[in-house]
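Before any comments, here is the structure.
A single protein chain has been omitted; all remaining protein chains appear in their positions.
Presenting chain A:
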Amino acid sequence: MADLTRLTAAQTAEMIASGEVTAVEVAEAHLARIEAVDEKVHAFLHIDREGALAKAREVDEKRARGERLGPLAGVPAAVKDLFTTEGVPTTVGSKILEGWIPPYDSTVVRKLKEADVVILGKTNMDEFAMGSSTENSAYGPTGNPWDLTRVPGGSGGGSSAAITAYEAPLALGTDTGGSIRQPAAVTGTVGVKPTYGGVSRYGMVAFSSSLDQAGPCARTVLDAALLHAVIGGHDELDSTSIDQPVPDVVAAARNGDVAGLRVGVVTEFRGEGYQAGVLQRVDETVELLRELGAEVVEVSCPSFTKALAAYYLIAPSECSSNLARFDAMRYGLRVGDDGTHSAEEVTALTREAGFGDEVKRRVMLGTYALSSGYYDAYYGSAQKVRTLITRDFERAFGEVDVLVSPTTPTTAFPIGERTDDPMAMYLADLCTIPSNLAGNAAMSVPCGLAPEDGLPVGLQIIAPAMADDCLYRVGAALEAAHQARWGHPLLEEAPSL
């Protein structure tokens, strides 16, 4: 039998539905792959072998009884360790939640189960999703399968590495400032940040509530669309969920076409700090769009140059408030409760022991930005920049249908290179942050390997809010054209593990 871990999610679902292969065989193949390579990659924090096999058996039994199967029946998926999973540990990459077993499922996990997806386990991440390399995980870094000495991006580096290493065809991520798109770019995979409010946040451990958005990670554009369609939609348990149907992303992914499409290249996202090979591959891909019939123009969005600064005030401010719930009283770690310390002291001792450096930095930064006397200059100004960025997008989308840029300024950097230089680390999200601040939809698709280091480069495509289908139409057209040129999917050039 062919290697089941190399199939796409779409192929796997079809083969299981037609009876060509069983869900149990598919699950076992992926669990075996995880066993063989995850010691090196460290994409997973928890592997739910029993749960996965039980679900796979359930799918096979349902099929044998002739019952209707869910759209991704039997397809394995990995879940970022930020989504609550009933009965399965959820640590959010932090010591403060080590050993915590949530008593409920997040909405997206419930939807995966209803779609008959087989959940393999929970993936590694920067603690509380704060980071761009997965090195801030309290449980050790994840390696990039293209080069295990380099980062797989972050915060969702476990999810991007798992799909790159063929440990799962699909993974769930969350994107607050680029945590789905940036890992996708540096691993040569596809990652989508849906429109803010397009996917429920219920059961996600909150980092920055006005920016956080769950989305799909996959090896192909169609697979990402299939997962997006399953997890998207209104949820009354999330008051910021949009009460409108999800655009038909699957149809869009099956009908890649850019003929007549107006594409704007963001002029602010190039120049100093951008790796030459990244810009070269992005320029070639823009040229490819032109060859495919798109009308390409340059578009200036001057406020984007302030997006990073605004983000590193808004996200820390919201997180300093959100993380106040980790007070050692109701769940999670408790340190110093020996009868000599007050509740308040126990809270402070627990947070000191349970949070890593980046989380402490951001909580203090947010506390500073929101404090009396500094609020207007910092948080208030950042909110105004958010308005200016939204206006830049509105102006741009008056002229073009989608915007494009590099997803990241550089390819994957070596593990350890930026860990003690927060500002250098933050620059990895330079191009992805504006879409979080404005709440629109964005995708990263592979556009080749940088000539100087042979590592993947991602192109970012940005569409207006609720035009997520547009991303998939463009992404699918590029994917088909690239593969026609390369003769194979980009991931086939990755070294075997």
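The rule is short, and it goes like this: a residue touches a chain if its C-beta (ideal position, glycine included) is under 8 Å from a C-beta of that chain, and two chains touch if they have at least 3 such contacts; residues count from 1.
Quick note on the criterion: contacts and distances are computed from a predicted model.
According to its UniProt record, the chain left out of view corresponds to "Aspartyl/glutamyl-tRNA(Asn/Gln) amidotransferase subunit C" among "ABC transporter substrate-binding protein", "Aspartyl/glutamyl-tRNA(Asn/Gln) amidotransferase subunit C", "Acetyl-CoA C-acetyltransferase" or "Putrescine transport system permease protein PotH". Checked against the full complex, the candidates A:R110, A:R201 or A:R386 give a single residue touching the omitted chain, namely A:R386. Across A:S320, A:T408 or A:Q460, the residue that sits in touch with the chain not pictured is A:S320. Considering the full assembly, A:E352 is the residue among A:E352, A:E394 or A:E492 that touches the omitted chain. The missing chain lies against chain A, touching residues 100-104, 196-197, 210, 236, 239-240, 242, 303, 306, 309-310, 312-313, 320, 324, 327-334, 337, 339, 341-349, 351-352, 355, 357, 360-361, 363-365, 367-369, 371, 377-378, 380-388, 390, 422-423, 437-439, 465.
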